[in-house]
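Below you'll find the structure I mean.
Of the protein chains in this complex, one is absent; all others appear in place.
As written, the chains take the letters A and B, and residue 1 is the first residue of each chain.
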Amino acid sequence: MTVKKWTLTDVATGLQVDKLTISSQDLGGRLPGLEIRKTTLQGGLRDGVDVVRVDNGRMAFAVLPTRGMGLWKAWLDGQEIGWQSPVRGPVHPQFVPWMEPSGLGWLEGFDELLVRCGLESNGAPEFDPQGRLRYPLHGRIANRPAQRVEVEVDDESGELAVTGVVEESRFLFRSLRMTSRISTRLGEHHLRIRDEVENLSGSPTEVQLLYHINFGLPLLDAGSRFLAPLKKMMPRDARAAEGVATWDVYAAEEAGFAEQVYFLELVADAQGWSPALLRNAAGTRGVTVHANTNQLPCFTLWKNTAAAADGYVTGLEPGTNFPNPRTYEGRQGRVVQLAPGGAAVFQLGLEFHPSADQVQKAEQAIAALQAGVTPDVCPQPLAPWCVA
Amino acid sequence: MTVKKWTLTDVATGLQVDKLTISSQDLGGRLPGLEIRKTTLQGGLRDGVDVVRVDNGRMAFAVLPTRGMGLWKAWLDGQEIGWQSPVRGPVHPQFVPWMEPSGLGWLEGFDELLVRCGLESNGAPEFDPQGRLRYPLHGRIANRPAQRVEVEVDDESGELAVTGVVEESRFLFRSLRMTSRISTRLGEHHLRIRDEVENLSGSPTEVQLLYHINFGLPLLDAGSRFLAPLKKMMPRDARAAEGVATWDVYAAEEAGFAEQVYFLELVADAQGWSPALLRNAAGTRGVTVHANTNQLPCFTLWKNTAAAADGYVTGLEPGTNFPNPRTYEGRQGRVVQLAPGGAAVFQLGLEFHPSADQVQKAEQAIAALQAGVTPDVCPQPLAPWCVA
Partner (left out) sequence: MTVKKWTLTDVATGLQVDKLTISSQDLGGRLPGLEIRKTTLQGGLRDGVDVVRVDNGRMAFAVLPTRGMGLWKAWLDGQEIGWQSPVRGPVHPQFVPWMEPSGLGWLEGFDELLVRCGLESNGAPEFDPQGRLRYPLHGRIANRPAQRVEVEVDDESGELAVTGVVEESRFLFRSLRMTSRISTRLGEHHLRIRDEVENLSGSPTEVQLLYHINFGLPLLDAGSRFLAPLKKMMPRDARAAEGVATWDVYAAEEAGFAEQVYFLELVADAQGWSPALLRNAAGTRGVTVHANTNQLPCFTLWKNTAAAADGYVTGLEPGTNFPNPRTYEGRQGRVVQLAPGGAAVFQLGLEFHPSADQVQKAEQAIAALQAGVTPDVCPQPLAPWCVA
């Protein structure tokens, strides 16, 4: 046997492990440097949040089963990667009023390196004609706890994985199950996510999913750049249009900076994979978000270079859609149709670049895909990408 | 002493027992087969839900103090009775957005064999003229945890009972206390519920209560029948009127089936008791809901023969009212008036029929009450029963 498994949560059998540490010792000395640690946070706004921290010896990341299998933080060579959200989470869903009438309650829990937005909807809140909330900002999946969590270690390949099952169900409305697998290998600076979303209902349904992947210092700084093989780019609104000339570079922190959002279509390789790079000003560190554009055809870039205290941050966001109101996106067909019992798979990876050399290689990969493709850079928001 | 008591929860004295098992051994060998087990579920959407499972040797049922003393499931001769809700609960109230603006958040926790709807209101959500939620679907009592829970065993009569005290209070608005006692006797296939609702306020108030009692497989199947001694029947709306000719028989599961609801008045015996039977197609199994019509004069039959995956289910629902919007029901007087310090008692029973013989007896009991009464079967919804 090469794959060893530990179940941390399983509501079906009543299993819940509050604390567990797995190390090389548990594998007879194999995979030295490995450590997987499950804890349950206590106190304050994080009371009851489960954390599974996976350390492959080089890179570590913390998964939050209680918050829909989001990634709280990552660490490369001991340095924290993520951002400093003013909500200072992680925040347990019980303290996030995600369905409050304005639809913006989700922002009280927004703290993660990677947070999924979906599954019924994501994007700006939408209201019915009487002003009643219909779709809250970014949906509910980030505030649903996993019903099942499992850790596995393959002591031959060195693969470490956390798998969680999160459900988004409302009787008479929908019955969705997301099985999320987050994995890495010993010594890598790369992590992979594979999410399968199943429609458990006897009727067809529609799904949206967007990965809100957020970086602040040290990857984001004044002069940082965003690079991706570009087919098309469009500012979301007038505010974003103001910054079109510098849409792919980042300014220093600025108190009161109003966010700018750009919608992108990327060039992909034959398998549909497309890399999007964020690198620091010096070009010595960076991260590539690899997303499969067959599954996640829309890419959103969110620039929020506000004061550090308010969350100096940028979001690289591959999605099934742009984060416009749900009905608008549905009209443009930017939703995933799932037949009864049907499923869709979404894949992406985060690759951290710890050196100038590796940043350069990442830039070259992007340049190779860009070669021969002239990007269509739109200066103004236009339908059907934007609610113009 | 013949009655032995165990307190499981008592907020007044700070008592909370997380785990307890009571068996015949604890009674000096009396009542063999008895088992009462208290657990607290952990993980996922059920994290923190208390369950008290009472097994009388023949039949068992699971009470959920955390969800307003609802009944999660029952088991007869080891076979589960209930239904397969797509919400896959039980769901802790912290994950049920029961006051979200649409008023339908209750559906995210709807999973039980028996769930109480009330106490301020039940039925369809109602909004003020500006579209603001005033009464959420089915009220809040199912999402309130018991402040006190007690188990008692009478080793002479063989009676086993769980009693819970659940409060529904809002300063300046209402102060209600429900003391719910759920009991059975050793070896029976019958359970009884006695709920007393007190108005603790110094001012008069009004109360509604409906027992949403839900069955799927194995009691519900294609060809199952509903039988009750009928005074009057009326379809709730146009959708229900479509099915009037077959209102008391059940079809096979059908994806996308839109629910049909029928409002009934039943014939009762001299004490006010009236039986309502659901039996399977073969007539080999069934359940009678016994309700006291002096306390619960309105009976609602809910047919939701949707796909199994979406909850193939029917609800037999004795209530103080029909589940129309609160204001409409109030205007028809279908509410219970409680003076300051006043109380009302609601009684019902669930009797499971494990054989054709017993199903037949249940049918005969209904026929005896029906004898000489010609039911008034209305083909269309009409005021004042329906919001026509």
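Operating definition for what follows: a contact is a pair of C-beta atoms (placed from the backbone, for glycine too) under 8 Å apart; a residue touches a chain by one contact, two chains touch by 3 or more.
Because the structure is predicted, anything quoted here is derived from the model rather than measured.
Considering B:Lys5, B:Arg170 or B:Lys361, the position touching the chain not shown turns out to be B:Arg170 (whole complex). Interface note for the absent chain: among B:Asn56, B:Gln94 or B:Thr288, the touching residue is B:Gln94.
Contact with the undisplayed chain is limited, among A:Thr2, A:Ser102 or A:Ser157, to A:Ser102.
Contact residues of chain B toward the unshown chain are 9-11, 14-16, 48, 93-94, 98-99, 101, 128, 130-134, 144-148, 167, 169-173, 175, 200-203, 340-341. Residues of chain A that touch the chain left out of view are 39, 41-47, 85-88, 94-95, 97, 100-102, 104-105, 107-108, 110, 127, 130-133, 253, 255-256, 259, 306-311.
The rule is short, and it goes like this: only the chains that are shown with their structure count from here on.
Averaged Cα coordinates give chain A a centre that lies 42 Å from the centre of chain B.
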